[in-house]
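Of the protein chains in this complex, one is absent; all others appear in place.
Chains here go by letter, A, B and C, matching the order in which they are written, and residues are numbered from 1 within each.
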Amino acid sequence: MQHGATTAEVERVVAVVRELGYEARPMPGAQRTAIGIVGNDGRVDSSRIAALSGVQEIIHVTQPYKQVSREWRPESTVVTIAPGVSFGGNDIPVIAGPCSVESEEQILESARIVARAGGTALRGGAFKPRSSPYSFQGLGKEGLKLLALARAETGLPIVTEAMDDEGAHLVAEVADCIQIGARNMQNYSLLKTVGKIGKPVLLKRGMAATITDLLLSAEYILSEGNGQVILCERGVRSFDPSSRNMFDLTAIPTVHKLSHLPIVGDPSHGTGIRDKVTPMARAALAAGADGLIVEMHPHPDSARSDGAQSLYPDQFQALIGELRAVAIAIKA
Amino acid sequence: MQHGATTAEVERVVAVVRELGYEARPMPGAQRTAIGIVGNDGRVDSSRIAALSGVQEIIHVTQPYKQVSREWRPESTVVTIAPGVSFGGNDIPVIAGPCSVESEEQILESARIVARAGGTALRGGAFKPRSSPYSFQGLGKEGLKLLALARAETGLPIVTEAMDDEGAHLVAEVADCIQIGARNMQNYSLLKTVGKIGKPVLLKRGMAATITDLLLSAEYILSEGNGQVILCERGVRSFDPSSRNMFDLTAIPTVHKLSHLPIVGDPSHGTGIRDKVTPMARAALAAGADGLIVEMHPHPDSARSDGAQSLYPDQFQALIGELRAVAIAIKA
Amino acid sequence: MQHGATTAEVERVVAVVRELGYEARPMPGAQRTAIGIVGNDGRVDSSRIAALSGVQEIIHVTQPYKQVSREWRPESTVVTIAPGVSFGGNDIPVIAGPCSVESEEQILESARIVARAGGTALRGGAFKPRSSPYSFQGLGKEGLKLLALARAETGLPIVTEAMDDEGAHLVAEVADCIQIGARNMQNYSLLKTVGKIGKPVLLKRGMAATITDLLLSAEYILSEGNGQVILCERGVRSFDPSSRNMFDLTAIPTVHKLSHLPIVGDPSHGTGIRDKVTPMARAALAAGADGLIVEMHPHPDSARSDGAQSLYPDQFQALIGELRAVAIAIKA
Partner (left out) sequence: MQHGATTAEVERVVAVVRELGYEARPMPGAQRTAIGIVGNDGRVDSSRIAALSGVQEIIHVTQPYKQVSREWRPESTVVTIAPGVSFGGNDIPVIAGPCSVESEEQILESARIVARAGGTALRGGAFKPRSSPYSFQGLGKEGLKLLALARAETGLPIVTEAMDDEGAHLVAEVADCIQIGARNMQNYSLLKTVGKIGKPVLLKRGMAATITDLLLSAEYILSEGNGQVILCERGVRSFDPSSRNMFDLTAIPTVHKLSHLPIVGDPSHGTGIRDKVTPMARAALAAGADGLIVEMHPHPDSARSDGAQSLYPDQFQALIGELRAVAIAIKA
C-alpha cells in the first residue's frame, strides 16, 4: 500500500482479495502496510488489485508458471527425439545444418558432413520467417521431402521450424522435433497446436523475452499435455551493434534452477558472426547447456540466408572436437 | 573490407556482387577499401557477401522496405475504417474501450461511455493473447457478437485483435479494423492473411522491434495488396521496471519521416499505469500521433485483464477534453 | 523463502534480520513462506539476507531513497537559478545554446539569439566529456569566461557542465547552475562535491539509469545539504538505432509521483536528430516537464560538436512559439 493509505483503502484491498478466493494478511510496517495474499495457486490476475486506490505496487512471490517448474517436478526431464538422441541426460547432442533447405544436393551434402563429423541431428528450414517479404522464404513442402531424404540416407533425426498451424501439421509428418522460432515464441495459437500434436518441441527464446516469459510459453505446450519441450537460448536484443544479438548464457543455469526442462544454446543466432560461434559454443557448454544447435553450410559463401553466421564444414568438425574436450572437463 | 584485405579478396567480393546482378564499385581508402553496391533495389540479401573472406562489415545504405516508404509514396496515406473515422488526415481519432470483452452489459456500457465522451471507435478483445495459459483468454466468437451489438447501438466502428489465421477471418466478419498485437508483429503467416483479407489493419510494434522491423512487417501486408495499415507505438521492453514498457514517442516523428503510413499511440500499454495514461496521451499527440488507442473500463477494479492501466470513465472524459486543447495548440 | 525451505532456515533469516536491528515477521503461505522486515528506515543492505540458505528472493517494499521522495516532502520543490528563472513552479523555462563554447563570437551570437527568441537561460559546454580522446574537449576556463561575458551582455543565467572536482569549483565561480552529465550521474565524488558547493545542480539521467538510480544520485546531493536539484531526462540506450537514444518521457510523470524535485526534458540528446527536437520538445512539455534544455547553434553546419542535433536559430524561435501554445493548452 502507499504511504498514507487509509484504513478504508486497506480494507477494500483485503475485501477484493477475499472476493477472488484467497486469504489476505495485512502487515503494517514503519513506512507502509503490506498485504500478503495466501493460498495463491499461481493463477491470480493481479491487475484487479493493482487498480484499487491506495495500492502502491503488486509484488509476485509465487511464480506464474506451474508444470514447467522444478518445484512441480524436481527431477530433470529428458526429451528423446529419436532413438539415442536425448536432451537433458548425460549426452550433449549437437543439432547442425544449414539455415534453409536450398536443394537436394545442398541438404544431402550438409547431412553427410554433420553425420561424419559426429553431429547428432540435422537442422534446416523448409519454412523461413524472414523480416522482409522479399527475402527467400524457404522451399516449403518440397523442403520437408528433402529433409526426409537426408534422414533416410544418414539416419540423423530432423529438427525444423513450423510457422503456423497448417505448417505445424505438415512439419509434424516429417520432423522428429518441431522448432518454434523466436518471433513466434508468444504465438499462443501455434504453441497450443504443437502442444496438441505431441511431438518433441524446440522452443526458442523471443528477442525480448524474459526467462519467465520463456517458461510461460513452454507452459502453454505442457498445459496441452505435451511435456517434450527443449528450450533454446539464442540471444536477445541489445543496445550493442557489435554482435547480432546478446547471447545470454546465464539463462542456462537460471532455467536449470527454475525448471526441469532441458535447454540448448544457439551460438549462431546468439552472435550472428561466424568467428564467434566456436568460442561461444564452448562457453554455452561450460555454462551447462544440454546441447547445441549450430548453423553449418557446405558452402556458406553461396548460402541463401544467414551465410555470415554459418560454419564451414572443417570448422564444424573442429568444433565437435573442442566440445568433447570441454564436456569431459566439466563433467570430471 | 578489413584492413589488409588482399586484392584477391576484394576481387572475389566484386565478383560475387556482380553474380548477384548488381554493379560493384571498389573505393580504396587510407585504412581500408570500401565496395559500393549500385543498382540495388532494396532486396539484396547481404549474408552471402558478409561470409566472404576479408569482409569487415556490410553497411546498408538503402532501406530494406519499399512500398511503405515515403520515398515510394510522398503523400501521407489516410486510412478510413468507417465513414468519418480516418487516420492520417486532419482528425485525431481516439479508439477506446476495455482490454477484453467480458459481458454484454460491460461492452455496451463501455461503448456508451466512449461515444458520449467523444471517442471515435470502440476497442475490446474477443481473442486475448496472454503470457500465461491460466489467464483469461477472451470470450472468442461470442465476444465478436457482443462487439457487433455495441456498434449497432452506438455507431462506433470496432477495432479488435486477431491472433491466428482462423481468427482473422472471424474478426474480419465483424471488425472495421483488425488489430495485430505486439506479440504477433512478426507472425508472417498472420500478416499475409490480413494482407489478403484487405480490411484496415492496426499493426502494433513488437516489444523489441526496431522501427525498421515495424515497417518491414507492414511491408508484408502491403505486399499482399492491402495498403490500409495503421501503425501503433505501444512501448518496448527496457531495463527500467518503473513502467511496464518504455513508451518510445520518438517513433512517431521517425515513422512520419520514413513512411507515408499513419501511426497512433497507445499510452495504456506504453506505460501500464493508469495515472501515466493521460500525460502520455497528451505527449503522443504533441509528438504528432495520428490518433490514440486507450483502455477505458466502466469498472476497472473488477476488470478481468489490464485493470491497472484502464482509465475510469470520468478520467476518459477529461482526457478527451485535454486532447482537444493540445490538438488545437499544435495545429495553430 | 524457497519452496521447501526448512524451519531452521526460516529461523536463521529471522535471526539475521533481528541482528540488523529490525523486526522480522514470517508469513507462511500455500507455496512458500515470506518474511516481512518491519521498522526499516530505507537503509537496509539486503545482500546479507539474500546470501542465506533457503532465501529465494529479496523484495524491496520501501524505496531506498529518502530526502528526494515526495513522501518525505509532499509539496513540489521550486529551484531558482537566477531572479525570475525557476524550475518546478508555474513557468516553463527553456535553457538553450550550443553544445560547446567555441569562441567569443559564437557564444555571444548564441546568447543574443536565445534571449531574443524568449529563451530563459544559456547552456554551452566549457568542459566537454567526449567518448573519444581525439574529439574536441572544450575551451576549459577560457570557455567559462566567455559564458560570463554572454551573461553580462544578455542577462541570461548560465548552465554549464562540470566533469570533476576541480572543474566543479571553477564552474561554480561562473555558472548559475552546475550541470552533471549523463556519464557522471554515478560519479559519487562529484555528486558530493556539488552537494557541498550548494549551487543549483542540473542532474542528467545516465544512459542505463533507472528512475530509482537517478533519484538515488540526487539523494547524494541532498544528503550533503543541497536541495537545489533539477533532474533531466535525456534519453537512454536502446536496441533501436533509429534515434541516438530512446527518449523516455514517461520518466517525467514518474518522477513527479515519486519525488518533489523538478524535472526537465532534453530532446536534443533524447533524439540526437534535429528534425525530431521540436516534436519531442512539445511532447516533453505535454508530459508535464518543468522546463526544457535544447541545443541551438547560430551555424550548426560548422559546429565543433553535436551539430546534427542543434536547431537553427529560426527553428528555435518557432519552437518557443509552439511551446507557449502547448503550455497554455495543458494548463487550461
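The rule we apply is simple: contacts are C-beta pairs under 8 Å (C-beta built on N, C-alpha and C of every residue); 3 or more make two chains touch, one makes a residue touch a chain.
Just so we're clear, the structure is a prediction, and the values are computed from it rather than from any experiment.
Shown as candidates are C:77, C:106, C:120 or C:184; the residue that touches the absent chain is C:184.
Note on the undisplayed chain: of the listed residues C:22, C:87 or C:220, the one touching it is C:220.
By the touch definition given at the top, chain C reaches the unshown chain through residues 16, 42-43, 45-48, 50-52, 58, 64-66, 129-136, 163-167, 183-184, 186-190, 206-208, 213, 216-217, 219-220, 223, 236-237, 274, 300-310. The chain not shown here touches chain A at positions 208, 210-212, 236, 238-243, 246-254, 257, 270-271, 275-276, 279-280, 282-288, 322, 325-326, 328-330, 332.
Considering the complete assembly, chain B touches the hidden chain via residues 3-4, 25, 27-32, 34, 36, 38-42, 57, 59, 61-62, 71, 237-239, 241.
Operating definition for what follows: only the chains that are shown with their structure count from here on.
With each centre defined as the average position of its C-alpha atoms, the distance from chain A to chain C rounds to 38 Å.
Taking the mean of the C-alpha atoms as each chain's centre, chain A and chain B sit 26 Å apart. Annotation for chain C: residues touching 2 or more other chains are 238-239, 241.
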